[in-house]
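Below you'll find the structure, written out as structure tokens, and then a few comments.
Apart from one protein chain that is not included, each protein chain of the complex appears where it belongs.
Note that the chains are named A and B in the order they appear, and that numbering of residues resets to 1 at the start of each chain.
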Amino acid sequence: MSDPITRPTVGAPRESVDPAAVEEKREGTLPRGIDRLGERKRARLEQLAQATADKGGVSLVRDAFRRLRRNPTAIVGASIVALFILVAIFAPLLAPHDPAQRFDELTKNLTVDNIPGASSAFPLGSDPLGRDFLSRMIHGSRQTLFVGVLATLIGLALGVLIGAIAGAFGGWVDNILMRFTDVMLALPALLLAISLVAMASRSSQWTVILAVAIVNVPIFARLLRGSMLAQRESDHVLAARALGVKQGSIVLRHMLPNAMTAVIVQATLTLSTAILEAASLSFLGLGDPDINRAEWGLMLGVDGQRYFEVRPELAYFPAVAIIVVALGFTLLGEGMREAIDPKSRR
Amino acid sequence: MSLLDVRDLSVVFQRRGERPFTAVDKVSFSVEPGQTVGLVGESGCGKSVTSLAIMGLLPRRGNKVTGEVNFDGTDLLKLRPDDMRDRRGRDIGMIFQDPLSSLNPVVPIGVQVAEVLERHRGMDRKVAMKEARELLDAVGIPDPTRRLKEYPHQISGGMRQRALIAIALACKPRLLIADEPTTALDVTIQAQILTLLKQLVDETGTALIMITHDLGVVAGLCDTVNVLYGGKVVERAARHELFARPRHPYTHGLLNSVPRLDSPRGERLHAIRGSVADNIPWVEGCAFAPRCDNVVDACLEGTPPLDPTATGGDLRCNNPVSEEVAVP
Partner (left out) sequence: MLRVIVRRLLQLVVTLIGLSALVFIWLRNLPGGPIEALLGERATPERRALLVKALGYDQPILVQYAKFMQRLLTGDFGNSIRSGDPVTEVIGRAFPATIELAAAAMIIAIGLGVPLGYLAARHRGRLLDNMSIAGTLLGISIPIFFLGYLLKDVFTQNMHWFPPSGRISTGVDNTNVTGFFVLDGLLTREFDATADALWHLILPALTLATIPLAVIVRITRASVLDVLNEDFVRTAEAKGLRHKTIRGRHILRNALLPVVTTIGLQTGALLSGAVLTERVYNWGGLGTLIYNSISGGRDYPVLQALILLAALVFVVVNLLVDLSYAFIDPRVRVR
């Protein structure tokens, strides 16, 4: 049966009780009925019109940024992320000691069931090998950022490639690629990562990064493809096609850039899950075997787990750091999503 | 005594961080038992908000409702929410614009009719379903027994609106509010629904508030008409008076923009310039001034008062359309 509600009715859009929408209707450029008025009145009327019609003409991106700046979620997220990146950049300057160095003062008191706590020289005490825990925490920001960013970027690059091909060509290419992503999505993320790590004879930092990256490939691919398919039917792409713009050029100039906003938001959110997934792999003993490497996931997953009874701080500090940073990326990503699509705002 | 007496009803939307917006501005009107009253105006003029305020259906937060809504001697605005809940659907029924989205998509039509009977008339499900069948039959839905079990997406737009009318009239309310009940329907269906409404109103003696932007609807149905602009009543008159001698330039414009079969060939249709967006706050003058052909200096010196006219209506205009140049 036909659906009558989509039929446009003349001059009578549905009324809304949303005050913002009602107000929107009041704004806009004025007036044509003023020609019979006196000069003074006309000026006043125009001035009134100006007051209500100052909006409009702001580009979409600027609008999104404006919303982003006013969104407390995004601001908190961005601040956490900025702080995290600053610590990572200036880690060598901030850390009081070499994170790989074992200190005699610490090792001499070190036993299986005693790990030295805070002292004036070592504010967070020792790690299980007699190294300065604070310095390792500070340096850990670098490695954590490195793992998270790299895993996300590789996942994004591969996913965007697959998604763009599927979205641009459609048809059987799309079909095969999407069935492929279906298969990958059918596997629980951690199990997929485990099987990927298992393909290497020895695990290393790179196996972790690659495994986490590949887990995210189908997500990026699906996202980009979905958004490109939606655009294939959109007015501006149809217009470009009608103007005789070449297919490749339409994809590169029109479809891809628009679809990328959603991908960038997803990448921000993925940074958070990538760090968590890397920590999980470390916890399962599939992480980086390098004992000198200071990375939060590794510190939490290996030492934090092993010495939880002896010195739970070894778990608490990296865990809190991971939680805060993951939260930061999530908040920033959510904020960006709200800024780009105000409808999603709740 | 009037059945419904709305006195100085105002609705101000106030959201944090935004300036307040007056959607309904001291609107007063009354409805006699069995009478049909029209609220006419363009989108955004406040007519829907007025009806929601009467029903107590505006969101609890973000707005301020002042004034009085006296129904049968009780001020509905002063009622406790639960007491108002007892009256909605029983004393006052309401029909909405979009029949598809106004019906719950995952509940059978029969249950949606029956639940209001169960709530207000204390029927159990079996009796209520039987009554629902009668109601669907009464609003002209063919094969009502089968429709009881069907879902909204399975029946046509016209039938959905009939079902909504059945729901609104299920408890024989003394007042029915119809908010643009035909706007979302095909033209042929529109006429059927209006005929049905007229027939039901005549049969049951229910008073009706008809909210519409369509003067054609008003012409066939209403006893008196209130024309709203920018949240205020600008003209009120009996139906024949309004159509014969519209005094407010806005009403005049609305009537002139309706195409007529009997107008000479080639005559151009008159449209009102601009849109509802082109108005000014009432405190600065007449909200309609920017679009008005009759605008004079006085129109920018504060709100014109709503004065009684010689013909028993009310008019808010400094320079009304003279009676001689009215539409033939």
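In the analysis below, a residue touches a chain if its C-beta (ideal position, glycine included) is under 8 Å from a C-beta of that chain, and two chains touch if they have at least 3 such contacts.
Just so you know, these numbers come straight off a predicted model, no measurement behind them.
Taking the complete complex into account, B:M94 is the one of B:A53, B:V69 or B:M94 that touches the chain left out.
When the full complex is taken into account, the listed residue touching the unshown chain is A:A326, out of A:I209, A:A326 or A:I340.
Touch with the chain omitted from the figure is made, among A:L93, A:M199 or A:L243, by A:M199.
Within the full complex, the residue among B:K26, B:R119 or B:R273 touching the omitted chain is B:R119. Against the chain not displayed here, subunit B makes contact via residues 55, 57, 85-90, 93-94, 96, 98, 101-107, 111, 115-116, 119-120, 151, 153-154, 164, 167-168. Touch with the hidden chain on the side of subunit A covers residues 179-180, 182-183, 185-191, 194-195, 197-201, 272, 276, 279-280, 283-286, 297, 300-301, 304-305, 308, 312, 315, 319, 322-323, 326-327, 330-331, 346.
Keep this in mind: only the chains that are shown with their structure count from here on.
Inter-chain centre distance (subunit A to subunit B, centres taken as mean C-alpha positions): 48 Å.
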